[in-house]
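With one protein chain removed, the remaining protein chains of the complex are shown where they sit.
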Amino acid sequence: MWLPPLAPSIVLLGLFVAGPILWCFYAAFTNSALSGIAARRPRFVGLDNFTTAFTSPDVAASLWLTVVFVLLSAVVGQNGLGILLAVFMQHKGKVLRGIVGTVVVAAWVLPEVVAAFAIYAFLNAQGTLNEVLGWFGMSQNWLYTAPMLAVVLANIWRGTAFSMLVYQAALSEVPSDLVEAAQVDGAGPVRRFWHVVLPVIRRTVVTNLMLITLQTLGVFGLIYVLTAGGPDNKTQTLPLLMYEQAFKFGQIGYGTAIALVLLVLGAVFSVVYIRSLKAEV
Amino acid sequence: MRARTIAAGLAVAALTLPLAACGGGGDSSSGDAKTIKIVYRNYSDFPQMDTFMKEVKKQFEAANPGITAQLTPVSSLDSDYLAKVQLMQRSPSTAPDVLFEDSFNVNADAAAGYLLPIDDYLAKWPDWNSQFIPTTKQAGKAVDGKTYAVPMGTDSRGLWFNKDIFAKAGLPTDWQPKTWNDVLDAARKIKQTQPDVEPMYLPLGKPAAEAMSMQTLEMLLYGTPTKNLYDEQAGKWVAPSKGFQDALGYVQTVMKENLAQTAAQAEDTQWAQTQMPLLMSQGKIGFMMDGGWYARYWQDGGVAPWPNWSKTLGTTKFPTQNGQAPGNVTLSGGWTLAVGASTGNPEASMKFIETALNKENSASIDVACSWLPVREDVKADPRLAATDPTEPFWSSLVSFTRYRPTLAEYPQVSNAMDVAGDSVVNGGDPAQAAQQWAKDVAKAVGSDKVKTG
Partner (left out) sequence: MRGPRLVVNLVLLVVAVLFVAPLLWLLTASFDAHGGLSAQVPGKFTLSNFGHILTWDIGGRPLLNGLFISGGAAIIVIVVAVLAAYPLSRYQLRFRRPFLYTILFTTGLPVTAIMVPVYGLFVRLGLVDSLWGTTVFLAATALPMAIWMCKNFMDGIPVSLEEAAWVDGASSMQALRSIVLPLMAPGVAVVGIFTFIQAWGNFFVPFVLLLDPAKTPASVNIYSFFGQNGLVAYGQLAAYSILYTAPVLGLYLVVSRWLGGGFSMAGAVKA
C-alpha cells in the first residue's frame, strides 16, 4: 500500500507546485497582466507570447547567457572545483580538511543577499580585491569590464560546497583495493582517477550535474544585486528577464512564457546528462 | 486498484483547486465596513511616511469614532512595492481601501479596475475645488477623464550647480543656460580649468532605470521640436522621433568628451545612490541634472549632510535644445492617495484622504519629504523655505511642468528608452539606438499606435 505515505507529498506538491505550474501553462497563452485592461479581462492570445519570445533578440541573448552561466559556473566551476577539492582533501589531516571544509561551506550557508553583497564589496571598484591588486597596479572595475566572469565566480564561490560534499561522500565509497590495484600496476594519480575512480562514481557525477544545473538555472538574487542584469544587459539571464517582464512591467503572460522556456531548458540539460552518461535511476 | 483510483482522485483534487482559485473574482470585498486598510511604502531611511500615517490615523479615528484605519506599510524597494500592491489589488479581499500610489500608475490601475473613481466625492470636498493647484490634479486623472487619486506632493527637475567651481571656471554664478550647447560648454570649461572635478552628473546607466528615462532622456526630448513622447490628440506614441535621437546624441557627446561620470560608474548598481550626494558635497562635481528633492540628502540626517549646501549650490532651469519656446523644460511626478475599487466603505476611505491632505497635513508631509506643494494654501507655509531655501525656485517650475504619459504601456516604452540610452552610454550609435527604440515601442504598443515625429 504505497498510497498513504505518498499522500501528503501528492497533496502538497499538487496544490502548491503542480497547480501553479499548470496555471502558468495556461497564463502563457494569454496576455494576463498585473495592471491595465489585461488585468481585468485577460485575452487568450494563442502562441503570441511564444512567437514574441522566440523572435525576440532579448530572449535569445538571455538564453545564451543562461547557458554560458550554467556551463561555466556549475558544470565546470562548482562541479570541477568540487571534485578537485574532494580529491585533494582525501588523505589530508583533520586540520586542513576542517579549515578548507568550513570556509567553503560558509560561503554556501550564507543567505543569498548577504553573499551577493559580500561579493559586490569584494569586486567593486573600491572593493577589497582592487585594494590588493592595486599594489600590483592591476586593479580594474571587474563588475563593469567582466560582468559575466564576476557573476560566474560569485556563483562558484557560493555553490561549490554542495558538489564538494557530494564528491567527498562518493569518493569515500570507492573501494580502496580497486585504486591500490591500479597503483600497483603503475598508474599515476591522474590515470588512477580517470580510469578507475571516475567510472565508479559516474552515476554520482550525472546526478550532481543535474542537481546543480537545475539550481543554477534558477539563480536570480545573486546576479540581481551584483549587476542588475547589466551593464548593457550583459548578464541578463532568463530568470532576470522573466522577473523584469512579469513584475517590472506586469506582463504576466509573457513573463510566464519565458519561465516555461526556462523549464524546457532544464529538461533539455537533464536529458543531455542522462543520455550522454547512460545512467539510470 | 482502489488505491490507484484514490490517488488519482487526490491528485485531480489537488490540481484543480488551485486552477479554480486562480480564476479570481467572486471574493467578498475587503473586510467589514468598520475597518479600512491603508497601504503605503516604508523604508528605514524614509520613515516620514510611516510617522505621517500614524498621525493621520489618530486624527481620523478621533473624528470618525467607530471606524478603524488599519495601517499596512510595505517595507521594500520601489519595484517590489509596485508588484506587491498590484498583487494585493488583484484579489478584492486583500485589496487596500486607501493606497499610496505613484501618479505614474494611476492609469494602468484604473484600467485594471483596481481604483474607484472619486469625482463625486471630490465635488463635495471644498478644498479640492478651492485649494488644489489645477496642473497637479492631472496626477490622479486617467485617460477616461475620471479622477482616481488625490496628489500629495509633486516635484520638478532642473540643474544644481556648485558656485565655487563655476567661479573658478570663469562661469557666471547666476548661471542661466539658454541651449543645450550652453550646458555642454559649461561642462567643457570646468573640465579645462579643474581637471580633477567631474564636470557634471546626469542619471545614466541600466541601474538608473526610470531616473535615466525621466530625468535625462525625457528632460532632453521634451525640449526638442518633437516635444512629446505621446501625442494626446492623435492618441499615438511618437516613435521614431528626431527629438529622441537628438537626446541620445547629447548623451553620446557627454560620454565621448568625458564630461560626466564614466560608463563604469553609470553601470555600477550602487554608485549613483551612494557616491553621488557625497561627491557633490565634497565639491567634486560641477553641476548635476536631477530633481529638487536632492536637498533632502544634504540636510541634517540625510545621507551626505552638508551644512553649507544652500550657500554653495545654485539652481537653474534646464533649457530647451536651441532655446526655442517655451525656453525651459521640467517634468513632474508625484505621489498620490487613491481609493481601492472594492473598498467596503468609500465614504470612510475618502474621509481618510481628506484628513491626510488637509492644509496642515499636506504641508507637513511636503516639508518632511521635500515635495513641492499641490495646494495653494500650503505654498505660503514658511517651513518649506526654511528647511530648503531652494524650494520656492523648484515650486515656481510647477507652473510650466509636464507629466509623463501615464498609459499602461509606459513602463515598456520607458524601458526601451533605458535600453537605448544604456547602449549609447556604452559606446553605441545614437541613430541605431533610436531606430531600435522605435521598433521596440511599436512592438510594445502596437504598430497602429505610433507616428513619426
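Labels for the chains are A and B, by order of writing; each one numbers its residues from 1.
Note that a contact is a pair of C-beta atoms (placed from the backbone, for glycine too) under 8 Å apart; a residue touches a chain by one contact, two chains touch by 3 or more.
From a predicted model like this one, the values you see are computed outputs, not experimental measurements.
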| item | value |
| --- | --- |
| Chain not shown: contacting residue from B:Asn129, B:Thr274 or B:Thr452 | B:Thr274 |
| Of A:Ala60, A:Leu198 or A:Ala267, the residue in touch with the unshown chain | A:Ala267 |
| Residue, one of A:Ile119, A:Val152 or A:Val197, that touches the chain absent here | A:Ile119 |
| Contact set of chain A toward the excluded chain (per top definition) | 2, 5-6, 8-9, 12-13, 15-21, 23-24, 27, 34, 81, 84-85, 88-89, 92, 96, 99-100, 103-114, 117-122, 124, 126-131, 157, 162, 165-166, 168-170, 172-173, 189, 203-204, 207-208, 210-211, 213-215, 217-218, 220-221, 239, 242-243, 246-247, 252, 255-256, 259, 262-263, 265-267, 269-270, 279-281 |
| Absent chain, residues of chain B that touch it | 17-18, 20-22, 24, 27, 42-46, 72-78, 80, 83-84, 87-88, 90-91, 93-94, 269-270, 272-274, 303 |
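Definition applied: only the chains that are shown with their structure count from here on.
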| item | value |
| --- | --- |
| Where chain A and chain B are represented by their mean Cα positions, the distance between them in whole Å | 36 |
| Residue numbers on chain A that touch chain B, as the complex places them | 1-3, 6-7, 10-11, 13-16, 18-20, 22-23, 26, 33-40, 52, 120, 124-125, 141, 143-145, 225-233, 244, 247-251 |
| List of chain B residues in touch with chain A within their complex | 3, 6-7, 10-11, 13-19, 22, 79-80, 82-83, 86-87, 90, 105, 108-109, 111-114, 205-207, 263-270, 408-409, 411-412, 415, 419, 422-423, 425-426, 443 |
